[in-house]
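Encoded as structure tokens, the structure appears first; notes follow it.
What follows is chain A.
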Amino acid sequence: MQRSLYLDPAKCTGCLQCEMACSYEKLGEFNPSRSLIKVFTFHEEGRFAPYTCTQCDDAWCLRACPVDAITINLSTAAKVVNEAKCVGCKVCTIACPFGTVNYVHETGKVGKCDLCDGDPACARACPTEAITFIDANATGYERMRAFAEKSISAANATAS
Partner candidate 1 sequence: MQHIIIGAGPCGVVAAETLRKKSPSAKITLIGNEPEPPYSRMAIPYYLVNKITEDGTYLRQDQHYKELGIDYLSQPVTSIDTGSQLVTLADQSQLPYDKLLIASGSHPVSPPIEGIDLPHVHSCWTLEDARQITALAKTGSNVVLMGAGFIGCIILESLVKRGVNLTVVEMSDRMIPRMLNETAGGLLKKWCIKKGVKVLTSTKITAISESGSGMQVALDNGDSLLADLVITATGVKPNTDFLQGSGIEVDNGVVVNNRLQTNIPSVYAAGDVARGKDFSTGNFSVQAIQPTATDHGRIAALNMAGMDVEHHGSLNMNVLDTLGLLSYSFGLWMGVEEGDSVSLYNPEAYQYINLRFGVDEDEDVLIGASMLGDTAHVGIVRGLIESRIHLREWKERLLDNPIRLMEAYLARTQEFG
Partner candidate 2 sequence: MKMYLELYASLMHLLPPGKSRHQREISVNEGTTVQDVIESYHIPPEMAHIVLVNGHFVCDERDKHILQEGDTLSIWPPVAGG
């Protein structure tokens, strides 16, 4: 069964355990600035929004990559950056309309969420179940995907 990250802003307290877990998983250090999941704070509204790649079907990043460095992990459906191939051209960072691929100065490559091979560290670390890794069909992160399909695809092309 395909599983996806389900991000629920209503449950997020903004503690950033997810950012530490992500950076530890990827870098072996606690470094929120290099986390691939990011929590945004809405001060006036008193809301927190954890945010990362939805692994969208359309995969603008993958399509935009000039050197085939972004591929699909067949078991998780994650769009994964192959660091050995990425040249750091950054085209994917402007192509992804969700802003979830970022250039990483330290490596000279881009970074994005790869679902940790099917066991996302962020979801494990989240104390409030604001981040869960669940059956893809049940995820409300369809909200993001619906947004993707509704607006971006529509803007770019529609099948009639």
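Keep this in mind: a residue touches a chain if its C-beta (ideal position, glycine included) is under 8 Å from a C-beta of that chain, and two chains touch if they have at least 3 such contacts; residues count from 1.
The set was built so that all candidates are chains of the complex that A comes from, given by their letters.
Just so it is clear, the model here is predicted, and its values are computed rather than measured.
Candidate 1 is the one that touches chain A in this complex, out of the options 1 or 2. Contact residues of chain A toward candidate 1 in the complex are 9, 38, 40, 42, 44-45, 47, 49, 51, 60, 63-64, 66-68, 85, 87-91, 93-103, 105, 108, 143-144, 147, 150-152, 154-160.
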